[in-house]
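Here the complex is missing one protein chain, while the rest keep their positions.
Coming up: chain A.
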Amino acid sequence: MSRLHLSAESVPALARHARLRFDRNRERWVLLVPERVMTPDEICVEILQACDGRATVGGLTAMLEQKYRAEPGVIAREVLALLQDLADRGYLIDREAA
């Protein structure tokens, strides 16, 4: 196994064992992963939902930039950092690399 490095061309998708669900009892989104329950904030949920195994990191960043009218670059850095962190924990795969 080697480390997965994401770039703008990567096509991220949640791994089979990382499951994004709406928790009806607590009325919030949760990311269920081995031994942990993570509680993503709104923007993070949006990013994870955009990781559909078809969009590239660059593509989903552009979509968010447009939606939030953000200055170019700011969102890109944040998205890549978040996704790389999830990849390092083994929760994301790259369909491009696969």
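Points worth noting:
Quick note on the criterion: contacts are C-beta pairs under 8 Å (C-beta built on N, C-alpha and C of every residue); 3 or more make two chains touch, one makes a residue touch a chain; residues count from 1.
The rule is simple: contacts and distances are computed from a predicted model.
Not every chain of the complex appears here, and the one that does not is recorded in UniProt as "PqqA peptide cyclase", selected from "Nitrate transport permease nrtB", "Twin-arginine translocation signal domain-containing protein", "PqqA peptide cyclase" or "Putative sugar uptake ABC transporter ATP-binding protein". Listed for chain A, the residues touching the missing chain in the whole complex are 1-4, 15-17, 19, 21, 23, 25-26, 30-41, 44, 82, 85-90.
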